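The complex appears here without one of its protein chains, the remainder shown in place.
First chain written, first letter: the chains are A and B, and each begins at residue 1.
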Amino acid sequence: MLRIAPQDEARGIKKTMLGVCYYPEHWPEDWWEKDARRMRELGLTYVRIGEFAWARYEPRRGDFRWDWLDRAVDTLAGAGLKIVLGTPTATPPKWLMDEYPDIAPIDEHGRRRGFGSRRHYTFSSQAYWRESARIVEILAERYGRHEALAGWQTDNEYGCHNTVRSWGPEDLKAFREWLRRNYQSPEQLNEAWGAAFWSMDVQSFDEVELPNLTVTEANPAARLDFWRFSSQRVAAFNRMQCEIIRRRSPGRWITHNFMGFFNDFDHWALSADLDFAAWDSYPLGLVETFPLTEAERDRWRETSHPDLAAFHHDLYRGVGRGRFWVMEQQPGPVNWAPWNPAPAPGMVRLWTIEAHAHGSEVVSYFRWRQAPFAQEQTHAGLNLANAHELSPGGHEAAEAARDLARLGDLPATAPAEVAIVYDYEAHWVTAIEPQGADFRYPELVFRWYEAVRRLGLDVDFVPPGLPLDAYRLVLAPCLPIVSDEAERAFAAAKAVVAFGPRSGSKTSRFSIAEGLPPGPLRRFVPLRVIEVSSLRPGAKIEVTGAVAGCAERWRERVETSAAPIAVFADGQPALIARDNCVYVAFWPDENALAALMAMLCKKAGLATIKLPPEVRLRRRGELTFAFNYGDAAWRAPFSREPLLGEAEIPGRSFAVWRS
Amino acid sequence: MLRIAPQDEARGIKKTMLGVCYYPEHWPEDWWEKDARRMRELGLTYVRIGEFAWARYEPRRGDFRWDWLDRAVDTLAGAGLKIVLGTPTATPPKWLMDEYPDIAPIDEHGRRRGFGSRRHYTFSSQAYWRESARIVEILAERYGRHEALAGWQTDNEYGCHNTVRSWGPEDLKAFREWLRRNYQSPEQLNEAWGAAFWSMDVQSFDEVELPNLTVTEANPAARLDFWRFSSQRVAAFNRMQCEIIRRRSPGRWITHNFMGFFNDFDHWALSADLDFAAWDSYPLGLVETFPLTEAERDRWRETSHPDLAAFHHDLYRGVGRGRFWVMEQQPGPVNWAPWNPAPAPGMVRLWTIEAHAHGSEVVSYFRWRQAPFAQEQTHAGLNLANAHELSPGGHEAAEAARDLARLGDLPATAPAEVAIVYDYEAHWVTAIEPQGADFRYPELVFRWYEAVRRLGLDVDFVPPGLPLDAYRLVLAPCLPIVSDEAERAFAAAKAVVAFGPRSGSKTSRFSIAEGLPPGPLRRFVPLRVIEVSSLRPGAKIEVTGAVAGCAERWRERVETSAAPIAVFADGQPALIARDNCVYVAFWPDENALAALMAMLCKKAGLATIKLPPEVRLRRRGELTFAFNYGDAAWRAPFSREPLLGEAEIPGRSFAVWRS
Partner (left out) sequence: MLRIAPQDEARGIKKTMLGVCYYPEHWPEDWWEKDARRMRELGLTYVRIGEFAWARYEPRRGDFRWDWLDRAVDTLAGAGLKIVLGTPTATPPKWLMDEYPDIAPIDEHGRRRGFGSRRHYTFSSQAYWRESARIVEILAERYGRHEALAGWQTDNEYGCHNTVRSWGPEDLKAFREWLRRNYQSPEQLNEAWGAAFWSMDVQSFDEVELPNLTVTEANPAARLDFWRFSSQRVAAFNRMQCEIIRRRSPGRWITHNFMGFFNDFDHWALSADLDFAAWDSYPLGLVETFPLTEAERDRWRETSHPDLAAFHHDLYRGVGRGRFWVMEQQPGPVNWAPWNPAPAPGMVRLWTIEAHAHGSEVVSYFRWRQAPFAQEQTHAGLNLANAHELSPGGHEAAEAARDLARLGDLPATAPAEVAIVYDYEAHWVTAIEPQGADFRYPELVFRWYEAVRRLGLDVDFVPPGLPLDAYRLVLAPCLPIVSDEAERAFAAAKAVVAFGPRSGSKTSRFSIAEGLPPGPLRRFVPLRVIEVSSLRPGAKIEVTGAVAGCAERWRERVETSAAPIAVFADGQPALIARDNCVYVAFWPDENALAALMAMLCKKAGLATIKLPPEVRLRRRGELTFAFNYGDAAWRAPFSREPLLGEAEIPGRSFAVWRS
């Protein structure tokens, strides 16, 4: 059931601001006031605190030490800062772990992952659920009506470090319960999972095991259900916190800081309980962890790829139903990627403005000051370690603050003309059954996004099933399971709609779609996929016709009653169109993708501009922003003078025009 | 002790037929009759059923549901199909796993690998042995004399998913018992294993541990014994099933479906209890999983390498003492390799005919219809998922059926002139002690086979110790342990015999051969190996003389009283010959191997023809088959017109001549 409301542009949020993450518990109390004053001087409005401090305010069960936190809150408030308070559930203290050893998650190999870092809990622990409710209740009661308290962050980066799914006895118990609720009988479970296949039948829900440590791959339908179950546990855990906070802290908003390219739970669903979305933007870290090519990693190592942050701004604006923050903004080199270069000069400033261009309400840097100890001591802050002195990134934040001041209030973000349908289950289905080792959903979506943005367009992300009336071009790069809502939304769309490979290929129970793929989408494009090939790296199949380029990674063999508008080298259909719908029966390589997007935009009547690889445009209301991620200057093809910056935009800089 | 009988050509099997694997339990009962009729129409004779159906006919202990299976059998039989019934022991049901948790295997890391996929049992479980005997007895009693029942398949793909060896308490107990039987006393065990080396002595068999989870590598002699023990457990488990079936199902044959390049148990030994061998032929899957070069994988990704299937046809014809089936034939893309392309048009047909050319009695496609659910839903069948409609591979199977009909009964397969000695212990010894990271026995044998086949010759595989009278050229690419029987067979051979590197290097107890390698083979070629070098990739040593090329991967330093017929760049002997025997003191690269085989064939007086890389010949009685795996046409150098196909064989096609 879809819980997502239409994008809420009505609120017309225009004030754009900066913030910072701060840990008073790390610093001498007599530094706090100076820190707060310097935050304000830098142009910061918000300060996030408290999300890892549980053991510092409850060092033993029931032995609360609020004094220091009270004073910290008052000191920050006294300087005029607005406070974002984090619930502390990402780091349960040692005494609690000892009291309830079952809180610890069990990994897929059966190993207990214990205390000593963070996120050492399973969402299925009943004890942890209770204890989390207790501490959130107490915290919200104490600070929920503080006048400086702007809002809440629940927990911290749900799922980070592979913690959405846990494989222990508590998880098994909860999963069996979930199955019991979702299937009427073991017979229906057997039927839904295709248990007949390898004698996998159960006679009772209590016979179901977790789908790990099987001899070979576990049943994909069982895995999908376990992933769904786990995703729902996260959302329910978050909802529990939200309900407590709303009761105890009226009038304050609630958000959560999501991560980049993290798909282990359904962000659309969880976000329904939040007031808006937030995400943690580490553009350089993503260069090393997202599967770019090595050549791209070399090229973008100090700037990031120009779509990596933007992709997430647009995604989380969607997840937040039009509203989002950057809760943690990379201010310098980080500590967690295989390699961690310092950002090129200008980039911290550029990223900050770019986030606002994409509609972010607040950009909050992580962290005020580099911590000299523990796990992240090589992670930069706005200030040097142990010092009251701006880091290189801190100086850029100051510049960004001045930029924003010069721009004044920003107009509201209008809906884009292009929408991409982003689906967490699509990731799960293709991760559980890649069929080709490099069929990676996030990469496919990213490349489609990049190709559209290279044409100068803005993009919205939408969940499957959201009404699509606002759009002129809708892209579903891969949507294996098409729900009834999604089908209805496609049917009602007036846009050109393109479906990518594997779309419509599965039922909701992870079986092959009825009547063969693309299942319900046959209503829009008359074809059947009768065979699929995954293609090893280097294997390419030429595509000619309305689009020229190659298929790589994936190619489908399609029967269609329509005349294909592009064909593979062997004459088989590659692109099939009917009315405003197009089915893409392959993974397009770079050339094919550029041609495809150009063709679709033309079909949709969209005006495009072919941007160089290092430049991107973005509109916010009547403003147009241009960002140059390259070394060399780029002359913008706009006749009037920019509001900010120069028409000849230097490398690693930006400019803003009023249109 | 050798249990292999000489190749049985006397039976003169000539009828060649097609079959299919079918799962009535996957489909509505009212589809069965139509399926059966369409199988017959397609030209199929055999249908394999039942091997994964345990939980469907015994959903709870003793609660048997034979009705559906009775009806399925009768329906298939009624359409004129002959039935191959699989024993269901590859997939014990959940209730049985719960009753006896010890059935589950323990992997080398100590983790229990439980229910949820298949092969979740250890061959050492006494409970599973008992339960398997029980169900096979009941099954054989019920269907063993059904008039449509042609024969049996025991279990399914023994050892698949790394399940030959298990590392739990039951395994340890059985291993200790095995040692007790094989060694008279702990003292003799200590002596045999060289326990003095690192204080590894035991004072009782009950002190022996399994050779896993040691701090560094375990004793290689202990590992070899554990591998032998495990291999024998598989054979004994199979024998137990065979004995029950023979008692309850008189006059029916028994086979088992082996796999490609799978060496974890001794197939010669297990096969002694079968009537013939069968194997599961997935030519494209092997392209990705066998260590071909990346260039080869690119070249052969849609056709397979022209020796991959042929190698196994010849191997399993040997394992089956002249008789074999292809029990599962790839009919389209599969689901389990890293990449899974669809076969190029023509290949399913070509593979089918090729199997028959190599002597296969039946080629049985896997599976009748693509399953829409569970683990293999992206594995093609002869029919589209959920449909009564042939897939691309199904259409090719129909063509193959017509080809076979045109050819009529095929002549019996005559012994080849070239034999390759294939030894499972050779694989174990070199896997346990590779000495160079890329010393891979299967690859070595495959390359020697390929080089002979490139000369247009047919090849038989023989176990060490089989009389070699029939052959003119015998190749032992690597035979570390030379048994007395093997030595006698070599001594009695009239053939040219070539021994590859490491042959004769070990005693049966995994020690260095007495008097240095090649141990007992010094009787045939007068030399001693005094030093070995494994060579990192790229390191090559030139070889000149009777053979020109390079050594790679492995090079031995040899002392010999004979004049070497080829030498390394440093003047040391590389090839040593006496009378009809040649010792190859290195791993030959492609050039050296081609030259070596040409030289050996000449010495053996064999007529050869230098084939292009994409073409292979194969004789069956008076018929000669030519297979063209390439894109371009190949004109066969035969003067008369082909019986089937054209003299200018198109790419991905074949032709047949009567000689």
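One rule holds for everything that comes next: contacts are C-beta pairs under 8 Å (C-beta built on N, C-alpha and C of every residue); 3 or more make two chains touch, one makes a residue touch a chain.
If you're wondering where the values come from, they're calculated on a predicted model, not measured in any experiment.
S.K.: Among B:Glu29, B:Glu514 or B:Glu590, which one touches the chain that has been omitted from the display?
M.R.: B:Glu514
S.K.: For the chain that's not shown, point to the residue among B:Glu177, B:Glu217, B:Asp469 or B:Glu648 touching it.
M.R.: Among B:Glu177, B:Glu217, B:Asp469 or B:Glu648, only B:Glu217 touches the chain that is not shown.
S.K.: Touching the left-out chain: which of B:Ala437, B:Ala569 or B:Ala632?
M.R.: The missing chain is touched by B:Ala437.
S.K.: Of A:Val20, A:Met39, A:Ala53 or A:Val136, which sits in contact with the chain we cannot see?
M.R.: A:Ala53
S.K.: Of the residues in subunit B, which ones touch the absent chain?
M.R.: Residues of subunit B in contact with the hidden chain: 109-110, 193-203, 207, 209, 211, 213-222, 433, 435-437, 509-512, 514-516, 530-536, 538-539, 557, 570.
S.K.: On subunit A, what residues meet the omitted chain?
M.R.: The list for subunit A reads 23, 25-26, 52-56, 59-60, 88, 91-95, 98, 105, 109, 111-120, 160-161, 163, 288, 297-298, 301, 332-333, 335, 338-342, 345, 370-378, 380, 384-387, 391-392.
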